[in-house]
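Heads up, the thing below is written out as structure tokens.
Only one protein chain is missing from this complex, and each of the others stays in its spot.
Our next item is subunit A:
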């Protein structure tokens, strides 16, 4: 590492690549932390974890017993034997709270601008916006079904909409500023289990439903503009482009991402006589009416599925180029956001829990993805699909994982009610001794020779 510092000083190494190198070294050495522990006050499975986006100092957790708690992950509340930092929760809001949730909390997210507010969504059909300092509910929204996921865009400057996915087929956008629902997005045929705002545009929302479809919505317009189809794929990073049209194949699927519903499929061996006959005898036994649509919008009748089963987790990479989706068919797929194609990267055999929503995590440079697989967390290389590491530590199914990009620490929450911290290999602490304010490591103390 010191050589890298000298190189940066001399100008051989760019500061940004120096930082990336250090970060990826640290992420590669992640292991169960031997110096940090989070004391979880929850009595139920941990469903959601999020580190705040402004200072990456506070961790918010939501659990199945209706409680949400916040921990300070940078400063420990006390030290056990001077070596292990224990982080207790700063506060807990649970069923005893007079406005607390009554059933399990499925999602807890921070307000992206600052840590003054956080939003929880629960199976009791409510989404509550809490004031962190007074731990009081500021606003609540009643949804028509159990809330599976809420999300707020971290790059939004003109709106503060909470996107909420529930067992109802419609995705609702709730506005904190006005306290009302601003949008209702219809198109899914079953509940919506995972939601994610795009990392490149504040107006684009990606939703994954229990019907297996992933839809892209631009909230400034009605309807979704893209549905991801696992059958349309590209080999590698750029699309296959015009090979399908070169063969003159029938399918009306154009290679452009914003495909319009084809009005009529032109058959092979096209002859005008046949076409005329086709038009005449065009009473097909059954079938939906061909809809007229605005250009650029995708039909609600578009039945393309991204997974054989429900889409349980979505995560967009930080650069906005790729989207990762996990499904209850135990597959993880990587999609190219630009073209909307499946990149066919095969993430090695994994068994994912099919019934619950998962929270995936991606490193900042989009090189590794952390996926909760049953009771372990597996790290895969995003572009090649090879397993990088397997983190075994939990006793039961892992539901959520969250990577703090500043400290390169991974937090995982599972059904065994524990939040585990995985941190990079820390330097060996030589000795500790009792100081004025409790145990303090010798390395931190001044050591002047007189």
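We take it that a residue touches a chain if its C-beta (ideal position, glycine included) is under 8 Å from a C-beta of that chain, and two chains touch if they have at least 3 such contacts; residues count from 1.
To be clear about the criterion, contacts and distances are computed from a predicted model.
Per the UniProt record, the absent chain's protein name among "BHLH domain-containing protein", "Pyruvate dehydrogenase E1 component subunit alpha", "Trafficking protein particle complex subunit 11" or "Serine/threonine-protein kinase 19" is "Serine/threonine-protein kinase 19".
From the options A:19, A:83, A:155 or A:231, the residue with contact to the chain not on display is A:231.
Shown as candidates are A:376, A:408 or A:423; the residue that touches the absent chain is A:376. The chain that is not drawn here is touched, among residues A:330, A:363 or A:415, by A:330.
Seen across the whole complex, the unshown chain contacts subunit A at 211, 231, 233, 235-236, 243-244, 247, 249-251, 264-265, 267-269, 274, 278, 281, 284-288, 303, 308-309, 328-331, 344-346, 348-351, 373-376, 384-385.
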